[in-house]
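Can you keep this structure in mind? I'll have questions shortly.
Chains shown are a subset, placed as in the full complex.
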Amino acid sequence: SQGTTTDPTSASSSSADSGTTTEVTADAPAPFDGPVRIAIVQQSGQGDYFQQYLNGTRQQAAALGVELDVYDAQGDNATQASQLDQAIASGVDGIVVRHGYPDTLCPGVNAAIEKGIPVVIYDVEIQTCAPDAVQTQQSDADMAGLVLDQMLKDIGTDQKVGYVNVAGIAPLDRRDVVWRAALDTNGWQQMFYTGSFTNSTATDTAPMVSSALKSNPDVVAIYAPYDEFTKGTLSALEQNPDIASGIKVYGADISAADIELMTAEGSQWVATGATDPNAIGAAVTRTLFLHMAGELPKGATVDFPPILVTQDFLRQNNIKNMDDLRAAEPALNISDVSGADWIPSVTF
Amino acid sequence: MTGQLSETTTLTRIQDWVVKYGFIAVTVGLFVYFAITEPAFATSSSLFSMLKFASVTAILGLGVTFTMVVGGLDLSIGATAGLAVQLAAMTMVFYNLTGPTAVVAVLLGGLVVGLLNALLIVVFRIPDLLATLGMMFVIQGAKLIPVDGQSVSSGMVLRDGSVAPGSFTPDFLKIDRGFIGPVPLPVVIMLALVALSWFVLSRTTWGRLMYAVGANPEAARLAGVRVGFYHGLAYVISALLASVGGLILVSRIGQGDVNAGSSSLLEAVAVALVGTSVLGMGKPNAWGTLLGALLVGIVLTGLTMKGMQYYHQDTAKGLVVIVALLFSFTLSRKKLRYTPAT
Amino acid sequence: MAPDTGDQGAPAVNLTGGPLACELDGITMSFGANEVLKGVTLGLPVGHVTALLGANGAGKSTLIKVLSGVYPEHGGEVRVAGTPVEMESPLAAARHGIQTVHQRIDENIVPGLTVAENLVFEEIVRGEVPTVRSLRKLLPRAREIARTLDLDWSDSVLTRDVFELGIADSQMLLLARALVQRPKVLVLDEPTSTLSAGEVDRLFALIRRLRDDGVAVLYVTHRLSEVAALADDIVVLRDGAISAAQQRPFDMEQAIRSMLGESLATHHDLVEQRGSATAVELRGVQLLKRSDPLDLDLRYGEVTGIVGLIGSGKSELARGVFGADPLRAGTMTLDGKPYAPRHTSQAVGAGVYLVPEDRAAESMLPGWSLTWTSTLPFLRSVASWGLLRRARERATGTAVLEDFGVVATGPGQAVDSLSGGNQQKVVVGRWMHAGPRVLLLDEPFRGVDIGARGDISHRARAQASEGACVVVFSSDVEEIREIADRILVLVEGHIKLDAYTSEVGNDAIVTSMSEVA
């Protein structure tokens, strides 16, 4: 009896953004005719992006009346491997694996598939070693590409630029590839490369960017392809108003907090590449449902396209939060991705 | 009169000098080196931003210092600072209250944490390290419950579907972004707190009694000292200082941040421990803690300006700590006695 | 201070002419600028007990630590059986047949290990015990060692954490451990200061047996009666140099003079004072777990001495009155008003002060100066509005230092670097300086030289005559007689005898002490 109206209280006890569900027009196939339990095994749940992602997952699971176990490794890859084992051992009917290292997760994913548990992967490059898992991802290359194209449009070629990133984190590494290519083709000169990925990334990144700025006050733009880095960078700019006033910042990701920062008076964050983590969380869950019901073959691939969000766009449409943004940019919702007539799709 | 008089030869005099001033000399030396090689380093804006950067570490380090004085060690300060971040953001964003109200809420939160620590340690007799370690985990998790693990920011959608009514007030944001004259407010706060801590610790009966409790609690008790009170007091002070650190952090970030604070713990401990060795004191003290924070700030700022990779930060931090300690402990001819107990 | 030129002249290296087990030649040692040993030359003859006397801080323990390899950086030479040896570590000393029982018990007991493991510890260290060995298998050896001193400790005691032993039992453990090694040279640094008569007798019997077997014994004590009972020779150390040496028959007067200098304050004969007003009244107080209730009045204007064997409940009583530990049962009044201190601060506030028995653990704050130690209980009086006044503090520190003639470089010296007797003077002095109503002294003479002992007892009596209620707890009858106007004998938490000193003889006291409750 999945309803059709907004029902924030029953959807989840812990939602920030509550969704609307579409109407179902068919009865659910097996195994959804009985009680179903699925698990999400995520590398990290900390931070807004992941919380919203999980929120989407929860609401989509609840919309179909499916029980959801959440395994969160708090950023520890070894723990994630253990938790994947635990999820398999706990006898769930389907598993979403979100982020992590392919080599870490591969054995567990294959073990699950061998035991007959369907697995959907999000953002782990695991095709070669676990070909039977369903692959989903947001396109980091597209995300970086969209923003860097905008940056090129804004500042032109042959400029001095700064870069805030760290190596060793898969999606950031993928964005890094695009950045390096852009440096070459656009003739940009990277004046500094700094960043700190810790438990409080934004706070710890700020002083480093601040110092880097002092020795390189002549950069015209900074690319910080992760919103915690972007926040840290903004905070560093704020501390150096004398040298930093003209610098444009290009970031990644979007959240209510990010919108606030981008639209703030005098904000230097001019563009970001965005997906709606809520929508992606829900879409990945729908993908799992389809796969479990046999409507999506093993080894299938599903991509979630990002959009470009600029400061001008936000200001022109007077966008204050994610709801406003979704209203102005329905493409964020991707509610048609992995939809079916028996799945009440959650849109936000 | 043959014997080996400890002749105060030139050598031992140099040694004593190094123990006493070596640490300061290294700090000054590094400062001068960076100032000469990186012209941007010694500009006043660069210096103030470095001081601003060091302020949170220094303030949390002061909290650690107080608990080290009573022979303990507060491992919950990082989490307490994080709690402060959360509380401030919630007060202003969720409940749309004023900046001063947020400050009061944060300090009350700190007080509660401090009292809980004191309860566990003094009344329930759980050793300091263990009690505060447990509290650290509890706070880290508990602070996320009311916000469902999300960072609080204005305009966010609440559980009941409504949009959060408030936002960070300009006066609150002044805590980090304000100035007194040319000096950033957090730097003023840091210096004031260091001076106050120094004053309390070395010029008042409270401070003396706290040192007594740390030096030998049984002897202090038999001298009529209310050991439990002073022991607990140190944890309350520590939690309050951590809350002040958290206030600066949250005003710097300008929104809630679920992760703020936690990375400060080990750094604050390092700074306070390094501080024990400044001026050959051999006991935890406020100025030493400040100097430790400054040294770390100088090294990180300087090396970042010199374009080092981000992962050299940790190496540099560690080496600085170790070199500072070599001066104080290895060269020292008197036995330094500070031992933080359980 | 004028250098002592006792009529013995330059100290003899060898008093007996017999073979020497061990010789110290021109030993020097200093801590920082403090030159503690200034060329000590001394021989320990085979089969002799040499008593080493000296005031607090004379350097006795330091000399012993040189001999036992604790301070390898000394000057001068150590010879064993005529051959020069490097005493570079305690292990080296043990290899040369030198066994030492050091003065500070807490520096030698290893808490966390069992009693048995502590007994066998040296053998464990030397690797004489197979590497893999369970506690059970250590027990027979531990029992054997305990038996050297007739300690019939049951297995349940042997497997207990050594921390649970009292201070006296710990001392016996250390003695047994050293004695069982059959050393060639046995060095004992104030081994009896925590023991009572029975144990001392057992120890002495054993030392005599070892001496007769040809062991050279170096024995440090502040109790002259022990010297008379045990020693063959006396050597006196003064300001880091040997100032006198004697063979039997001893001239004790002379020995004391060489210890303390000619300017020895003449011994005051005790003028008995009798108090009248009751200070503390105890009713139905139960001291030990299974003892009967006890009623007791402690009066102003007199020194009450409470004497009893180890474990008779003296410390329990002192700590109970001070509020350091709660009483098991019973009530107290102070000046007729109900008095139930739940915390020591209440006692201090009421003018009831305690000098606890275990100086190192209960009075010393590591690294604290004489001034800070003196003012700790009375910080409010040297502060205004919570602000410490340094001048006032220093004045208090200096007053304590001067009143008692503490040997120190100044009020800024760390108390834990003073010798034991001087530490005790500081601790007693800080309370007396504040003018106590009730002053409880638990074993105040432990490790204190005769000079200081005279000072402390003189000052305690002066306090009483000014009207204070002074109570001294000790297991040594002689000590108590020297200081107390009134003597109480405590046996298993019960008062067996209560009389004025002049009315009761030594024998009566000793008899009642050993009575069974």
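Here the chain labels run A, B and C in written order, and each chain numbers its own residues starting at 1.
In the analysis below, a contact is a pair of C-beta atoms (placed from the backbone, for glycine too) under 8 Å apart; a residue touches a chain by one contact, two chains touch by 3 or more.
Computed from a predicted structure; not experimentally measured.
Engineer: Given one representative per chain kind, what formula describes the whole complex?
Structural biologist: When all copies are included, the complex reads A x1, B x2, C x1.
Rule of thumb we're sticking to: only the chains that are shown with their structure count from here on.
Engineer: Roughly how many whole angstrom separate the Cα centroids of subunit B and subunit C?
Structural biologist: A distance of 44 Å separates the two centres.
Engineer: I'd like to verify one number: the distance from the centre of subunit A to the centre of subunit C, where each centre is the average of its C-alpha atoms, in whole angstrom.
Structural biologist: 73
Engineer: If I count partner chains per residue in subunit B, which residues reach a count of at least 2?
Structural biologist: none
Engineer: Quick check: in the complex, which residue numbers of subunit B touch subunit A?
Structural biologist: Of all residues in subunit B, those touching subunit A are 38, 40-41, 43, 45-46, 49-50, 52-53, 148-151, 153-161, 163, 167, 177, 249, 252-264, 300-301, 304-307, 309-310, 313.
Engineer: Residue numbers of subunit C touching subunit B in their complex, please.
Structural biologist: Answer in residue numbers: 26, 28-33, 35, 37-39, 73-76, 322, 324, 343-345, 347-349, 354, 356, 361-368, 372, 376-377, 379-380, 383, 386-388.
Engineer: Looking at the complex, which residues from subunit A come into contact with subunit B?
Structural biologist: Residues in contact with subunit B: 6, 8-9, 14-18, 45-48, 51-52, 166, 192-196, 198-204, 206-208, 210-212, 214-215, 217, 231, 235, 238-240, 242, 255-257, 259-261, 320-323.
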